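Sharing a structure below in structure tokens format, with a few things to ask.
A single protein chain has been omitted from the complex, and every remaining protein chain is retained in its original position.
Labels for the chains are A, B and C, by order of writing; each one numbers its residues from 1.
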Amino acid sequence: MAEKKEACGLIGITNHREAVYLTTLGLFSLQHRGEEAAGIAYSNGERINVKSGLGKVHDVFSNNDYDKDFPNSFQAIGHTRYSTTGKNNAKNIQPTLVDHLKGQFALAHNGNLINAKELKMELEKMGSVFQTSMDSEIFVHLIAKSKHLDFEEAIIEAVKRVRGSYSLLIMTKDTIYGIRDPQGFRPLCVGKFGDSLVVASESCALDLIEAKYMGQVHAGEMVILKNNVMEKRKIFPHPKPGQPGRLGRCIFEMIYFSRPDSLVFGKSIYSFRKATGRILAEESPVDADVVIPIPDSGNCAALGYSEKLKIPLELGITKNHYFGRSFIQPEQSERDFLVKLKLNPIKNLILRKKIVLIDDSIVRGTTTKKKIKILRSVGAKEIHLRIASPPIKHPCYFGIDFPNPKELIANNKTLAEIKKFLGLDSLAYISLAGLLKSAEENNFCVGCFSGDYPLQVKEAVTKEVLQA
Amino acid sequence: MAEKKEACGLIGITNHREAVYLTTLGLFSLQHRGEEAAGIAYSNGERINVKSGLGKVHDVFSNNDYDKDFPNSFQAIGHTRYSTTGKNNAKNIQPTLVDHLKGQFALAHNGNLINAKELKMELEKMGSVFQTSMDSEIFVHLIAKSKHLDFEEAIIEAVKRVRGSYSLLIMTKDTIYGIRDPQGFRPLCVGKFGDSLVVASESCALDLIEAKYMGQVHAGEMVILKNNVMEKRKIFPHPKPGQPGRLGRCIFEMIYFSRPDSLVFGKSIYSFRKATGRILAEESPVDADVVIPIPDSGNCAALGYSEKLKIPLELGITKNHYFGRSFIQPEQSERDFLVKLKLNPIKNLILRKKIVLIDDSIVRGTTTKKKIKILRSVGAKEIHLRIASPPIKHPCYFGIDFPNPKELIANNKTLAEIKKFLGLDSLAYISLAGLLKSAEENNFCVGCFSGDYPLQVKEAVTKEVLQA
Amino acid sequence: MAEKKEACGLIGITNHREAVYLTTLGLFSLQHRGEEAAGIAYSNGERINVKSGLGKVHDVFSNNDYDKDFPNSFQAIGHTRYSTTGKNNAKNIQPTLVDHLKGQFALAHNGNLINAKELKMELEKMGSVFQTSMDSEIFVHLIAKSKHLDFEEAIIEAVKRVRGSYSLLIMTKDTIYGIRDPQGFRPLCVGKFGDSLVVASESCALDLIEAKYMGQVHAGEMVILKNNVMEKRKIFPHPKPGQPGRLGRCIFEMIYFSRPDSLVFGKSIYSFRKATGRILAEESPVDADVVIPIPDSGNCAALGYSEKLKIPLELGITKNHYFGRSFIQPEQSERDFLVKLKLNPIKNLILRKKIVLIDDSIVRGTTTKKKIKILRSVGAKEIHLRIASPPIKHPCYFGIDFPNPKELIANNKTLAEIKKFLGLDSLAYISLAGLLKSAEENNFCVGCFSGDYPLQVKEAVTKEVLQA
Partner (left out) sequence: MAEKKEACGLIGITNHREAVYLTTLGLFSLQHRGEEAAGIAYSNGERINVKSGLGKVHDVFSNNDYDKDFPNSFQAIGHTRYSTTGKNNAKNIQPTLVDHLKGQFALAHNGNLINAKELKMELEKMGSVFQTSMDSEIFVHLIAKSKHLDFEEAIIEAVKRVRGSYSLLIMTKDTIYGIRDPQGFRPLCVGKFGDSLVVASESCALDLIEAKYMGQVHAGEMVILKNNVMEKRKIFPHPKPGQPGRLGRCIFEMIYFSRPDSLVFGKSIYSFRKATGRILAEESPVDADVVIPIPDSGNCAALGYSEKLKIPLELGITKNHYFGRSFIQPEQSERDFLVKLKLNPIKNLILRKKIVLIDDSIVRGTTTKKKIKILRSVGAKEIHLRIASPPIKHPCYFGIDFPNPKELIANNKTLAEIKKFLGLDSLAYISLAGLLKSAEENNFCVGCFSGDYPLQVKEAVTKEVLQA
């Protein structure tokens, strides 16, 4: 699938004379979590500055002269982001840098608040002036308004006001605070290398800079990184399983967002995805000639499926990684080449073959339909689609930018109708139980499949989503 | 491998009201043949114009307004190029457009001439003024100097003067000429869709625009495309096998350059590469836990190797496709992260495993060494490297930009020394016989492995290469 | 003189379907008031948007497509600015656009507040978060904090808290407010054309768009422009002459900043400057061969001086208007060409002549010294410098960015010493009385000459200036 927009990526590094360079590298490895903008806030112990811009990490940072541009900066936090709509999006780039009586601080946020509107109105009534349309700015004003003189206490007062998903990095001139919301929706982990500490969304960022993985920042926890010392502080009580307010790690981080080489929520993404393939093979086997993944989203599950059923795997669809997102088709063009620009089937692998096609998920179904059509056009005999996640039927309020529920194909069509719409010989999704079995754990938010969310969402908010 | 620089990509389209748009799409699919510059010459029947620039296809053409910028252009040729060194490389972008008494024409070239220096000197003595440092300009001056009034005859007179590798597209205001050198070093194929014709380096360009593959332009042949009519003309006699002047398709097009979803020299690249993996498995089996390809160059061979020996395949190394080539490391940085930026191993697939690692080739060996080191660092128990091409020991005079032979590892070290240098438990290359068996054919140039070239290279030229 | 940095330029237009285009034109005519950044906020009655950027008006707006980019925008305010120091100056571009419960509004400011620090600290204590380092943002937070529900009252509450110089434009989605501080330091005037109203810093902006001049916004007054209706409201009582809090129009607006074709403070700049030349001729005549102005700052006064004494005027020094400010000299260069790049004397007009050279003012004296040296080098016999303003000895707290008082030549040297330093045959400044006589009025701030300011400046602020 490719219709889901991506979450943000976070990384912070302390106590390293190349902190900005290593943060840039970390952002490279988190690029898949947001290609719209990137930024780094860095401190020399006296002042914090920010360099940021629209575009990919490479666009913003490739002209850095690390040996000159960031003198004595030993500490940094970075952010890649998927920008919201709106013209003035240059303003919405993170990290946000604040100069305030409480001292300079920078803030980077991954997540989505469900009481943002109320808080914003309340703050504006008291005279706060918002400069951006980002939820993240709410943290800034709550911290600024706090009567606590101690900065750490001001942060805690602020996060206790918000509801929703947030993995948060806040940097003062000498400290990085990492916070995860009580449900633990978005990932955040910590690592160590030499005398430096690192905090990041995914472990692939730690790998790149050769840091040792030290585990997750736990849900409801704050880590305080200062030089080479990490302190942990429990902010929220441990939530009770099965109750509102329970743990709710985003299962889509596992299914699609995160890199296969990452540990996320302490689990190997690659192994999880391969397991979904194996379970899918058990639940919905096909007697086929060949297993072919939709690259790259179906790769791992296809390996599991092929292995389980001893059907040969072929990388029968190639992906063109050069494809530029901003490519504009001529209006008058007769045909739609966009899917073909990205994916090309290898004819002699497909012609007259019975194919099991594997993908991670289906959102609207329109792109999947085009892919099926391409396979048909090169002579596939049968096409059996297997999907490594259950049907998506409900919106996400916690950071995944699914389309309006009305546009979700599984919300509007039966399995048989979807199969017909896509032009398939057969179609099966993994079961929810099978999915959770693959994860070997239960503490996930699966609201997009089940409609049951770990946090109660006000009716006003759900209405807004449905009418969007 | 990644140290080989890439060849150029060619595409031409006739008789289509969206000729420029389709040519752009074609260039997208040939992007892997040259990322340094791209250009398109287009004709409305009256005048030829060129749009070109440094960078990838997307950089040069993403702002095209196809509905307005190219009125009535029904015919176009495009080129992606790997630029040579030198400051003024903006001048060296192709296609080259010429305004001359003989009429306007545009020219795009993939290949390398071995009598370029002599021809250039001869032409300058007669008053020709070269504007670029490209071999390709020699064709231009030879055509301009020709006493033939007929343009087609002038082209033939010109190509008969040059020696070396060339797939060539020449466009006048109403015709596209496609020519392949007598040895057929570089590929060129033709296709058809509706009332239009297309000529391109690889068939993946035909697939993208949904054209039907109609076969190769044969070695020593000229195709003349005008509207929907293709005429063929034999320019050079069929060469005799095994003799100097024999056929010499570049085997590296098969091994590395071309896209796996292409037909090149009439053969499926994917199937060829998978076959090398199978033969390698026969020639040099290993009793291992897992087969892992170096992505993406080792993917197909790894599938063949795994399939043959029934050892499970894992995509145990991930590739970061966001990596920007122009990324500059700080000079003072202690460690080299460039390889890690591109490739990250998945620790739990490698830890304590006996691994067969598959790649297409080794050039200098330095990058391979870094990759091996990365696998060691995550706890591989044994690493057995299998290479799907023989040791590279000789220079290429026909378009592949290998380093100086002195830097080729197989030219300087024994197999045992290479194994030691790379830190391997075992190392094997496919045999030359095995390689040719995978191609099911013999008419290849394998000079980089054997030192025996299909065309004789003057001593002066070979000396120059060795002393570079 | 050229060492004074320039003030900001303001323009606002109501009720015109080409409001953005006309505002751009107005900014062109106010370009001399700030070349560092330019911006326009425009309203379609529903929403306000801003387009702005670093650079001159042309840099920011030359690629506007007026027919498409600003649909239905009938009202706009624009700003050209001289940016303060600091890296993040892109943030400091005006107009500032605010989205707030009180409604969207945009704000543009020309001037300097002398109680900015105190107000900022007070606001931050109450939780306000400043996004920029501009004084102007203080107005924004004061308005946001105001308990007044009525926007106009909120503005008035805000401006009553600040002390200093400000001409201010504030635009809501349907109204433009123009406000001048009680001393009237900076100019602001209003005009009318068709059914539209315009408010601008100088009348030259009105001329350009063919609007009729309707007089000044008076000191301490607010004008409220809505469609074609202008309402005036007295915010501050009329100040008493000669008392602290008295009127204090900036005399440097007359001497240097404003364009000669403008009416400023209701007076013709050209006529004022020519009058200073005549009075200077009376006060300090010379028996010379020729009167030559330093272009263009001395042009008008030179005309007056020449006319009064019947000495022929020659435009004996040419100015190169192509000169780019960002031109960087090589460090190793032996000679300083920067003054020569701008000014070239015409040798045959100067050789062996007794010259009266006219300029508007001297700040540090270093540039003037270079100009004198250039005239000497082409053979001037005598050089008599006449300056159309008194010696500058004191800092400006109200918007003119003079250097530190320690660097003002008239603060450190006697007249005789200055004459010697500059290498002159004679030197005279106009008297303060003569200057005010030229203006035919007394209500000016002449603090930079006399040290006596219309508003009392706190000791803390004066100390800061002296120690800068």
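Definition applied: a residue touches a chain if its C-beta (ideal position, glycine included) is under 8 Å from a C-beta of that chain, and two chains touch if they have at least 3 such contacts.
Since this is a predicted model, take the numbers as computed values, not measurements.
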{"item": "Shown chains that the omitted chain touches within the full complex", "value": "B, C"}
{"item": "Among C:99, C:152 or C:261, residue touching the chain not depicted", "value": "C:261"}
{"item": "Touching residue (missing chain; options C:54, C:224 or C:346)", "value": "C:346"}
{"item": "Touching residue (missing chain; options C:124, C:157 or C:307)", "value": "C:307"}
{"item": "Sites on chain B contacted by the missing partner chain, in the whole complex", "value": "49-50, 87-88, 98-101, 121, 124-131, 140-141, 144-146"}
{"item": "Touching residues (missing chain, whole complex) on chain C", "value": "18, 21, 25, 28-29, 31-32, 56-58, 62, 64-67, 204, 207-210, 259-261, 268, 270-271, 299-300, 303, 307, 312-315, 318, 320-324, 326-335, 337, 340-341, 344-349"}
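Quick note on the criterion: only the chains that are shown with their structure count from here on.
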{"item": "Overall pattern in which the protein chains touch one another (line/ring/star/complete/other)", "value": "line"}
{"item": "Fraction-based call for chain B against chain A, same above half, different below", "value": "same"}
{"item": "Where chain A and chain B are represented by their mean Cα positions, the distance between them in whole Å", "value": "37"}
{"item": "Multi-partner residues of chain A (at least 2 other chains)", "value": "none"}
